[in-house]
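One protein chain is absent from this view; the other protein chains keep their places.
Letters A and B mark the chains in the order given here, with residues in each chain numbered from 1 onward.
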Amino acid sequence: MVAPVITLTTDFGDGDPYAAAMKGVILSRCPEARIVDLGHGIQPRDIMEGALFLAGAVPYFPPGTIHVAVVDPGVGTDRLPIVAKAAGQIVVCPDNGLLTLLTHLHTLEEVRAIENPAFMLDEVSPTFHGRDIFAPAAATIASGKNVEEAGTLLNAIELLDELPRPCLEEEGHVEGAIIHADRFGNLITNIHRSMLNENVAITTRVGDTRLSTLLRTYGDAPPNEALALIGSSNFLEIAINGGSARDRLGLDRGDSVDLRW
Amino acid sequence: MVAPVITLTTDFGDGDPYAAAMKGVILSRCPEARIVDLGHGIQPRDIMEGALFLAGAVPYFPPGTIHVAVVDPGVGTDRLPIVAKAAGQIVVCPDNGLLTLLTHLHTLEEVRAIENPAFMLDEVSPTFHGRDIFAPAAATIASGKNVEEAGTLLNAIELLDELPRPCLEEEGHVEGAIIHADRFGNLITNIHRSMLNENVAITTRVGDTRLSTLLRTYGDAPPNEALALIGSSNFLEIAINGGSARDRLGLDRGDSVDLRW
Partner (left out) sequence: MVAPVITLTTDFGDGDPYAAAMKGVILSRCPEARIVDLGHGIQPRDIMEGALFLAGAVPYFPPGTIHVAVVDPGVGTDRLPIVAKAAGQIVVCPDNGLLTLLTHLHTLEEVRAIENPAFMLDEVSPTFHGRDIFAPAAATIASGKNVEEAGTLLNAIELLDELPRPCLEEEGHVEGAIIHADRFGNLITNIHRSMLNENVAITTRVGDTRLSTLLRTYGDAPPNEALALIGSSNFLEIAINGGSARDRLGLDRGDSVDLRW
């Protein structure tokens, strides 16, 4: 049997020792764990970005993989630390909305508060639960302890309500929004492929830009021209072939997108 | 027995092949080694930041873990490559002050110059000891060679003297300094919890800001308000709930902090 994998997703960046301390705690408690970094570049305190990240990464892992996610502006307040089973995976994180998108797309099978001191360090600081609760909880589960022992079963998790939901205004007209600009400047919207009729001509309006077809990939547009396509997570995406749509179109998260066909 | 862990902490960033070449050297010499990235985002040549990083991460690892740290502006000059045992860990690094904070807080058990060619690549360039000395030395130790064979026992290591030490001016009055601004803009000072009397009201002055209490966590202040707290490494920290204290208070490393109670 292969050694357990524990993945890490945080807003801790690459220049502070926070993610590193978590790794030390994990290996101290579960020496055979295999640590896999998913990404530490979530914008500081940006739960929405963390939720998008998790939805785009977690489902690709083998069932039963343990994931730790820490974007935790409310650390030490009354928001709960939780362990959730969703999409066949186990996620350890604060109950602050980080699982919103994952559970939109996949069943939330079980969620528990982390209350059992055996899942935590002996001393828990009020400002760093990544190190003191989430890392040791993940390592404790990786060592074979049952998730059931973590704490009370919860009926629900916190969900981000700021998350815009696309709106089918009428047949052939959807209003949505940009929910993320990625490192390439591609503008990812909340309009899922399933809302569209891809067999007819679709006109996308976003800012001052009007795009009259959906293309298949970036290189199908002329260099430096804007295009709309269905991205790799099945959401509508606005891009520039060879450049940043965010920079060149002056658009970003929150801006609205209008689709008609 | 689990495979040996070798951690990496550098100022090499994520866009140049320097840390990657070190990983190749490690796996060539010790194929079963498990490489764990601590962080490659130390500011270029910033030994002080590297020293803070190591002190905040290294002690959390299982005893005997091997750590490689490379922030090395003096590479190829007469500064020595060393291997040190401290805090129960083994650290391979240049002797330039990187261990200053780790050895303030934990015993330095042993330190040796790396002189034995068996701990290095056959050819050692004058500009990249990370690849040519530190990585192979760590892998050699991970493969079972004794630290004692690395080279001469040293009596002392280089310490950063620029590091400000807090000063107990009189009972109830401490003068310290900001020693680090983290990715969140939290301002971490050199004033350790042990210098304070937390049972009485403490007034913190920093720049134009005056904070009359110590809070427990960030979310205990109103949104966007400044606060003082004892951070997760037990040092006094100035923060803004939900924002960057560095940006909003206009303060950074080196600025002084005055505490009275």
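We adopt the following convention: a contact is a pair of C-beta atoms (placed from the backbone, for glycine too) under 8 Å apart; a residue touches a chain by one contact, two chains touch by 3 or more.
Just so you know, these numbers come straight off a predicted model, no measurement behind them.
Asks: Out of B:59, B:74 or B:207, which residue would touch the omitted chain in the full complex?
Replies: In the complete complex, the chain left out is touched by residue B:74.
Asks: Using the document's definition of touch, tell me which of A:23, A:40, A:112 or A:131 contacts the absent chain.
Replies: Here the residue in touch with the unshown chain is A:40.
Asks: Contacts of chain B with the missing chain: which residues?
Replies: Answer for chain B: residues 3, 11-21, 23-25, 27-28, 31-32, 34-35, 37, 44-45, 73-77, 125-128, 131-132 touch the chain left out.
Asks: Spell out, residue by residue, where the missing chain touches chain A.
Replies: Chain A touches the missing chain through residues 2, 5, 7, 9, 13-14, 34, 36-43, 49, 52-62, 65, 182-185, 216-220, 229, 231-232, 237, 242, 244.
Definition applied: only the chains that are shown with their structure count from here on.
Asks: I'd like to verify one number: the distance from the centre of chain A to the centre of chain B, where each centre is the average of its C-alpha atoms, in whole angstrom.
Replies: 30
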